[in-house]
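One structure is given below, encoded as structure tokens.
On to chain A.
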Amino acid sequence: MMIPFGHALAFAAALFILGLTCVLLRRQILMILIGVEIMLNAASLVFVAASAYWRQVDGQVFVILLMAITAAEVAVALAMVVYLWRRKRTLVADEFNGMHG
Partner candidate 1 sequence: MNDSLLFLIPLLPLFCAVINLLFGMRLPRLFAEVMAVTGVAGAFALTLLFWGHAEGDGSRAVLFTWLNSGTVDISFALNFDRLAAPMTLMVTGVATLIHLYAVGYMHEDDDYARFFALLNLFVFAMLAIVLADNLLVLFLGWEGVGLCSYGLIGFWYRKLENAKAGTKAFLVTRVGDVFLGIALLWLFALTGTLSINAINAQAAAISPGVVIVLSLLLLLGACGKSAQVPLMTWLADAMAGPTPVSALIHAATMVTAGVYLLCRFFPLVSLSAVAMTAITAIGAVTAIYAATCAMAQREIKRVLAYSTMSQVGYMFMAVGAGTVAGAMFHLLTHAFFKALLFMAAGCVIHLAGDENDIFKMGGLARRGPVELFWAFLAGAVCLAGLPLTGGFFSKDGILLALFTHPDPLYRVFWLIGVVTALLTAFYTFRLVYLVFAGDYRGTGHPHALPLLMRWPLWPLALLGLAGGLFNLPVFVGGGEALHHWYGTMAGREVAASHDVEWMLIGLAAAIAAAGWLAAHWRYRGYRPPLENPVSRFLLSGWQADALVDRLFVRPFTSMARFCSAGCDRALLDGTLDGLARLVSSWGRMLVQLTTGRLTTYLSAFAWGFLVLLGWFLLKLVNGGGH
Partner candidate 2 sequence: MSTLATLPQFPWLSLLVLLPLAGALLCLLHSGRPAECRALALATSLAVFGVALYLFIYHGQGDGRWLLYEDSAWISRYGIRYVLAMDGIALLMVLLTAFMQLAAILLAWRVERQVAGFFALLLLLEAGLMGIFLAYDLVFFYLFWEVALIPMFFLISVWGGANRRRAALKFFLYTLVGSFCMLVAMIALYQIHGAQTGVYTFVIGELLHTQLTAAQEGWLFAGFLAAFIVKSPLVPFHTWLTDALTEAPAAGSLDLTGLLLKTGIYGLIRLAFPLFPNATAHFLPILGVLALVGLFHAAWSAYHQDDIKRLLAYSSISHLGLVVLGLAAWQLTAWEGSLLLMVTHGITTGALFILVALIRERTATRSMQELGGLWGQVPCLAFFFLFFSLASLGLPGLANFAGEILVLLGTFRAHPVWAVAALLGVVFAAAYMLRLVQGVIWGPARSERTLPDLTLREWLMLLPMALLVVWLGLYPAPFLAPLHGTVAVLLAGGLP
């Protein structure tokens, strides 16, 4: 397989934008988190493509570690989701607006 590097980046950029769209448009905390996952995967795609482009191992290493970190973060995030659900019985992000100004 041989594809221009730019095309891989274009896919990644599109994916990133989709993830960002999800973050911005959705109001439910879980969906916002899913949007973040999409963004992270876009980053992974760039890393892997660049790794291939530069013929290096570093990019792939970064992806592996990124996955692990994401896992850790998701664990905490989901625990937080459960905690919030218990408190307020809602996961709509904008409902948590006790402080402002």
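As a working rule, a residue touches a chain if its C-beta (ideal position, glycine included) is under 8 Å from a C-beta of that chain, and two chains touch if they have at least 3 such contacts; residues count from 1.
As a selection rule, all candidates are chains of the complex that A comes from, given by their letters.
These figures come from a predicted structure and were not determined experimentally.
Chain contacts in this complex place chain A in touch with candidate 1, from the set 1 or 2. Those residues of chain A that touch candidate 1 in the complex are listed here as 20, 23-24, 27, 32, 93-94, 96-101.
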